[in-house]
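Removed from the display is one protein chain of the complex; every other protein chain stays in position.
Should a chain be cited, it is by its letter among A, B and C, assigned in written order, with residues numbered from 1 in that chain.
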Amino acid sequence: MKKLINDPHNVVAESIAGFLRAESGRVARVGDTLAVRRVDAPVQGKVALLSGGGSGHEPLHAGFVGRGMLDAAVPGPVFTSPTPDPIVAAAQSVDSGRGVLFIVKNYTGDVLNFETAAELAELEGVTVESVLVDDDVAVRDSLYTAGRRGVAGTLLVEKIAGAAAERGDDLEAVASVARTVVSRVRSMGVALSACTVPHAGVPSFDLADDEIEIGIGIHGEPGRARIPAEDADHIAARLLAPILEDLEVAKGERVLVLVNGMGGTPLSELHLLFGSVAALLDERGIIIDRSLVGNYVTALEMQGASVTILHLDPELTELWDAPVDTPALVRRGPHGE
Amino acid sequence: MKKLINDPHNVVAESIAGFLRAESGRVARVGDTLAVRRVDAPVQGKVALLSGGGSGHEPLHAGFVGRGMLDAAVPGPVFTSPTPDPIVAAAQSVDSGRGVLFIVKNYTGDVLNFETAAELAELEGVTVESVLVDDDVAVRDSLYTAGRRGVAGTLLVEKIAGAAAERGDDLEAVASVARTVVSRVRSMGVALSACTVPHAGVPSFDLADDEIEIGIGIHGEPGRARIPAEDADHIAARLLAPILEDLEVAKGERVLVLVNGMGGTPLSELHLLFGSVAALLDERGIIIDRSLVGNYVTALEMQGASVTILHLDPELTELWDAPVDTPALVRRGPHGE
Amino acid sequence: MTLDTAWARRWIAEAAATLVGERDRLNGLDRAIGDGDHGENLDRGFQAAADRVSGLADATTPAEVLKVVASALISTVGGAAGPLYGTAFARASRATAGEPEWSAETLATALTAAAEGVAERGKSTRGEKTMNDAWGPAADAASAASGAGESAEKALVAAADAARAGAEATEPLVATKGRASYLGDRSAGHRDPGAESTALLLAAAVTAVS
Partner (left out) sequence: MTLDTAWARRWIAEAAATLVGERDRLNGLDRAIGDGDHGENLDRGFQAAADRVSGLADATTPAEVLKVVASALISTVGGAAGPLYGTAFARASRATAGEPEWSAETLATALTAAAEGVAERGKSTRGEKTMNDAWGPAADAASAASGAGESAEKALVAAADAARAGAEATEPLVATKGRASYLGDRSAGHRDPGAESTALLLAAAVTAVS
């Protein structure tokens, strides 16, 4: 294992420290925790958005703290949910009195810790709503599993709900927008290589030189199936099919396409994969109205990518286009300006 | 070699096609070349900026085409300078009559091809100025070598000269700003792993599990020295020392720090390394006035990073802070807003 | 020896010591069907728990020790195991409040409360390849031993043995809860890390008796 780190057990703390310093204009630390908040929080009159989860998915979540998106992000250890304490501290530090929306990726650990945190925050007088994100179609439904995982679709929930909060929606309305996004977004991913958790020191799974892993999550866990390596066009088809089976977007309808890198894949390959996905959507007559390509919801240095489709409606499109100013996502105004 | 590609010989064309589609609001293709231009080029009354070079460094250069930065980017094959023809076509497509500045990274291939292109463009009535970027202190000077290479500092030249062009400076003035940046910027990089050129199919060099390569460029070429792996703090010191030897920034003076990933390194490690660099600059009393952390000038999926220091002056700071709107770099206004 | 406050203190110290040595193996089990951090998480949590317990001057019941353990685990472990183990220790503490020395029956009450807490908090049940498959059998064994009039120590040994057997019996199961459930059929053939760590914890409780 070679990484740009010092003590493998201190990676998250040192990385957050560097992040806070590099982005001191936008973000600040919550007390003496590892949680990060908008430098101008609490923003008066605005519902606050808080997300978090295990580290290793950067820029998610801390990279999305800022105007138009999150008010706070609470990182846990690598791939491990944070405990309730810093979540409560972060919620208190960003609540303006209009309440805090917790955006939680659907993993047992996150669900349990954010649940506990919500209870404790309520005891401290903070009104909390929670939204679970579970966009990963690689996982079978909760009859057989802990339920679908939250993966790259989380970014879209954070951006769009963030815009709703910024325009002044109340807590219930912001939560409702977030749930609408959750109901209309699906993702599926592929790994070309595993990743190595710093304190573990060995790759999370072994993949031969001619194998890829289809249906992976973002924690280095193995996926749905291991298959012989394929070219980008075939991989695109494999990722898209189960998404469109589940989402039912009709011909002529509009979608947002997110091609997300897992951390170790160069941007050029992500753009190439985006082209493959776009060609398949063209064939089906589905209109790509908005798009985003980059390493946004990652699994350390894993090579691979995920495809996310959000079935747009006019309100979601408008909220997507709203300005945002965070370390990892900045938009000046409507698409194309 | 596992990559998200189709035919290894068609990678650049397919990647550019996906990029153009994903970023259709901002960029368009130059004729039937692989070159990319601002969708609104030529911008009347503005000096145009053109850069280019081998592919594999994404988002450099095409990701920096847009308002406040480049007017055109001309990609060659992976790690190989483009030929003069598309450079000339791109120059013609963005020239508003006020001339075109070529920003050329100092490699024999780029220098020769852009030189030829400049001559041909002049024959077509386009006034061209060229600026060579050679910020890599890992390379000895031109008594012994082809001269220092252009690496991550190129991004700063493009951003700052782009702001000068946007405010209406004439060709000579924009070139002069660019040359000022070149004279005040230095970089040095490290690789933890090599990268694999798609058509080659094998890594560009072999690095043992406990070795790193110091002083690498951005073409997968080996570096200045191979040493046993070290932690981030020690690597930071190794990269910073030769930069500050060459740049002579005094105590109390202000710099911009760019910690740039080589493509396969996760953002969390780059932030951690930024923290290490910042601590060293603190010790010397050098003030970090601006900073940027991310995978901007890459070498395919190489793991590693480079540190770039730009010795600021008030004008450079103002130009750095000017708004920019490109696929890979967006800034809404002054730092911290 | 008896199951008193000193035993509870020794238990947690012993658990912390066990986890240092077993950390990598638990990570390995979790790597196979989860995300490879279970040993790391528990090690961190039990070092913190042991620290707090050793700083706890005035405990007079095992329940008071276990309460401190619960809150240490909740605030340091994170992941799925943190809230689940936290709940287990909290429920065991609540169910035995005021008892300075545990009888076999108290032990059975404690383990049953812990097992029910985990199932409730995890919305899970036995046979889903989770730590329930160790807590459940352990509670049953303690109850049976208590019913048969065994000593508290014997009941504890029976519980630990049952937890160990339960952990081993998770190997053929297909997970339907926790991270391992994402793997579907591919989860079969591996031992559940949480069930294994539960067995280790109860074995540490046995060691702490002597």
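Criterion: a contact is a pair of C-beta atoms (placed from the backbone, for glycine too) under 8 Å apart; a residue touches a chain by one contact, two chains touch by 3 or more.
Given the structure is predicted, the values throughout are model-derived calculations rather than measurements.
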item: Touching partners, among the displayed chains, of the absent chain; value: B
item: Touching residue (missing chain; options B:42, B:220 or B:275); value: B:220
item: Sole contact to the chain not displayed, among B:80, B:180 or B:291; value: B:80
item: Residue of B:69, B:197 or B:329 touching the missing chain in the full complex; value: B:197
item: For subunit B, residues in touch with the removed chain; value: 54, 76-85, 107-109, 112-113, 115-116, 138-140, 144-146, 149, 197, 199-200, 202, 204-205, 217, 219-222, 224
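Operating definition for what follows: only the chains that are shown with their structure count from here on.
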item: Separation of subunit A from subunit B, taking each centre as the mean of its C-alpha atoms, in whole Å; value: 28
item: Inter-chain centre distance, subunit A versus subunit C - centres from mean C-alpha coordinates, in Å; value: 33
item: Sites on subunit C at which at least two other chains make contact; value: none
item: Subunit B, residues touching no fewer than two other chains; value: none
